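A single protein chain has been removed from this complex, and every other one stays in its place.
Every chain is named by a letter (A and B) in the order it is written, and numbering of its residues begins at 1.
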Amino acid sequence: MVDFFVSTFGMSPTVAAILAAGIQCALLLNVVAVGALVFIWMERKIAGRIQDRLGPTRVGGRFGWLQTLADGIKLIAKEDLTPADADALLFKLAPYISFAASFTAYMALPFSDGWVAVHVNAGVFFILAVLGLEVFGTILAGYASGSKWSLFGAIREAAQVVSYEVPLGLCVVVPVMICGTMDLVAIANMQSAGIWSWLIFHDPFTFCIFWIYFTCAMASVNRAPFDLAEAESELVAGFHTEYSGLRWSFFFMAEYGSMFLVSGLAVILFFGGWNGPLAIMSDKIIGVIPGLGLAGQPNAWGFIAGCVGAANFIMKATIGVTVMIWVRWTLPRLRIDQVMTMCLKYCVPLAAACFLGAVFVKAEIFGLGYLSVDAWLPGLRSDRLEVREGWMTEVEGEGVTLSTEKTLVHGDG
Amino acid sequence: MATNLEDPRIIEFDVRTDEMLVNMGPQHPSTHGVLRLVLRTDGEVISEVTPHLGYLHRCAEKIGENLTPRQWIPYTDRMDYLAAMNMNLGWSLVVEKLLDHELSDKAKHLRVIISELGRIASHLVGMGAYGLDLGTFSPFLYAFRERERILDLFEEVCGARLTYSYLTPGGATADLPTGWVDKVEAFLRQLEPIISDYHELLTTNAIFIKRTAGIGIMSAEMAIDYGCSGPVLRGSGVDYDLRRDGEERYTEMYDGYAYEVVVEKDGHYPQDRNYPKVPREAVLGDCWHRFYVRMLEVMQAMDLVEQGIEKYKSASGDWGVPIKLTQRLPKGDVYLETEAPRGQMGFYLVSDGSAIPWRVRARSSCFCNLSVTSELCPGCLIADVPAIVGSLDIVMGEIDR
Partner (left out) sequence: MLLAAVDWHSYFFMLFAMLACAFAMGVLLTSNIVRMAFYLVLSLGATAGLYFLAGAEFVGAMQLMIYVGGTLVLLIFGVMLTAQSRFVSMKIRPDEWILVASLGGALLLLLLYVAFSVPEWRMEHPHPAEISVAETKLAAPIGLALSGVRLDDGIGYLFPFLIVSVHLLVVLIGAGYLARTKRRATSEN
């Protein structure tokens, strides 16, 4: 883009680079903001349907699709209150921290093969780390509001999120372990041979761990039945009791941003990312059947394959968000001690057991290797490229050599 | 040597925490109106709860001493506004008792139909709002959807949807419209399968059971000591229902009706044949049981309405012409309690011989039911407070009057 600006408008490279960066930032931010807009509308529509209502019907013509925008305008027009008892600086900053944390994580989330703002090598880890920062805004909000209900909400959130990061991390490690990389693009590309190459169907343990991941993800982004930080029947509105107007909507957008983010992460880790159930854009479908092989080509076909992939990815992640919405409007809320029990007594041991099982499958110990799909579909196995980053290739006497480049190793080779 | 735990030398080490005084209400989403609970909490654990009342006091009883009994009927509507028909009935019966006014069979069956429909409507709200207290929104709207149909029926009868003033001393303000009972039957046929939806969404939901079973356990003795009544009393396993055990003037309405009082006997409820079994975690007298009694009472009321319709169709006599607006009352005092949806609703009337009562008092069921909160809540978590208060199903309009 910089080249384009310089060659077309004759700008100086510095100005062009700043302009390009600005445009890309705005694009990313708006993709997420518009996403939140759509998801809020979707939540209202789905909630309405679940409850025998219609949901929004009027704003913007059919289906009330502009309802969220109208709400946004209303929120902007509302008075921006700061309670007299609040720590004004932190109170005002807190929403931005939540918001920024949620949106920063999008930087490393690939939408299609190579369509990622920053190709972070440790993408999984980066997203988890940045997502964990979101709770910081919540805690500051709760503390700075000067309200007891807010403080209750904040402390609950802190306890919950810090606890649920443990099983969440354990769950995420399993696909990372199977693929041998933390690079999200590489992980998704390894699932490009159709539905059976998706990691959720890799072996029984990955199947189990996906559900644990989804539960923990819901807990870590504060969705019902784990929305204790804002439990309206107990804590009025929890940590955002004292917020109004636009500041409140930042928390809201952060929540929806995180929802999509964890769903997207689930899609990449377990559901093949941007690869469809029949990945016709890749070169082979289920190992042996030749596909179109368009994905990854540096031409217009590759771009089209990218678009299809992005649509695929967004659709799958949206299904994840829909399930979260569905659960929210169906189940009662858990109590704080039950939430913690669930995490420490069920999620952590289950995740650990599944992790162990997945290790056994991967290492083919105790004959558990036969639980893996790879063992039964040899074509798939040979097609699944293993990305070993910096793997120890040989041990010669005392010297260990490390191949510092990424090596692509055929599974059976 | 046995250790005495109250020995001052025994000191336990714990994380240092401070007590917090929190105001729950009067503006709080789950205090059912304008109840104010002052909570003393240690972290999330409640150590003391004090209910504060009076935010909805409208001097209804004093007003009753300046109006004739029929004029006061609209004020009874506004006591338990979710079961206004049953409030009307309570006051009407008291006045009739003073006047020694006898009703025709038809009028009695009409009252059974109306008041049991009112009970269904009231329990539906109680159920939905309880779901709301526990953080699930959808059952509330499902409950309101069916309640709306009852309100439609009531609207056809008296023109009002919330404050009916339909049952009056002497009978009712008008007979049931023609064809109305068929609509009621159609509604009941429709409601029956929906009840199992409610059971699926709440009664048997794992999270619901976790949140309610074993929480706020009230023994039968305690329930009696605090003067609890209605589903709260029966949820603790006390077999007491004024429709069966009340005064002759009230129970004669239900003569010839087949129904069983909803109370747990030998570990199961009379009607639990087709309905979910009591979960293992549930303890008699906990929130789950109170909720379940209410759900079963909806079924019971549906049965009663069906029977009432049969009897109403074949009954003789008029629908009960109301007494005159300025009917002179005989000297004396009367008291009568009826089984309103939330418990025993009593009215006390003292007359000095004029058309206007000299004293009017109401005995609120919710007031007694609410009084147990300060006993049940200590030791619970904050999240249990809405669960317990919700299971008592209070209406502040009745408590404050």
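The rule is simple: contacts are C-beta pairs under 8 Å (C-beta built on N, C-alpha and C of every residue); 3 or more make two chains touch, one makes a residue touch a chain.
Worth saying up front: this structure is predicted, and the values here are computed from it rather than measured.
Shown as candidates are A:132, A:194 or A:273; the residue that touches the absent chain is A:132.
Across A:122, A:246, A:278 or A:304, the residue that sits in touch with the chain not pictured is A:122.
When the omitted chain is restored, the residue from A:19, A:38, A:90 or A:278 that touches it is A:90.
Those residues of chain A that touch the chain absent from the view are 2-3, 6, 13-14, 16-17, 85, 87, 89-90, 93, 120-122, 125-126, 128-130, 132-133, 135-136, 139-140, 143-144, 146, 151, 154-155, 158, 162, 165, 182, 389-392, 400-402, 404-405.
The rule is simple: only the chains that are shown with their structure count from here on.
The centroid of the Cα atoms in chain A and the matching centroid in chain B are 47 Å apart. Listing the residues of chain B that touch chain A in their complex gives 20, 22, 28-30, 44, 131-138, 141-142, 145, 201-202, 205, 207-208, 210-211, 381-386. Residues of chain A that touch chain B in their complex: 47, 50-53, 148-149, 152, 156, 224-225, 227-228, 231-236, 329-338.
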